[in-house]
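Apart from one protein chain that is not included, each protein chain of the complex appears where it belongs.
Now for chain A:
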Amino acid sequence: MSGEILVIDDSDSVRRLVTSALRLAGYQTVEAPDGQIGLDKARSKMPSAVITDQNMPNLDGIGFIRAFRQLPGSAGVPVIFLSTENADTLKHKAREAGAIGWMTKPFDDRKLMSVVQKVLGR
């Protein structure tokens, strides 16, 4: 697939973990430490997919997804939602905001890739 995957997480280590796994699998990535910066990056260049954490300063994951879905060109761009708790209500909220898949922390490379591949195709 062409384009970049935008990875948003306030934890440097998690962000690094995710991006390196994606790069190893041949994807290009771009990073953001919170939802607000993520939104700015998406505005300047629409990514081909987004993976976002929930709990972040400035703008949380669900807030990001809502704003992101308002951006022109975001239609058809899948968003994967990361959360620590496996709470159905949160998943539901993320889905309503416009996420398409979710992943519960902790996850390993294999799990990450299976979700990414499920969403983006191979």
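Simple rule for what comes next: a residue touches a chain if its C-beta (ideal position, glycine included) is under 8 Å from a C-beta of that chain, and two chains touch if they have at least 3 such contacts; residues count from 1.
Simple rule for what comes next: contacts and distances are computed from a predicted model.
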Query raised in the report: Can you tell which of "Chemotaxis protein CheA", "ABC transporter permease", "Oligopeptide transport ATP-binding protein AppF" or "Sarcosine oxidase subunit alpha" UniProt lists for the chain that's not drawn?
Result: "Chemotaxis protein CheA"
**Report entry** Touching residues (missing chain, whole complex) on chain A
**Finding:** 49, 75-79, 92, 95, 98-102, 117-122
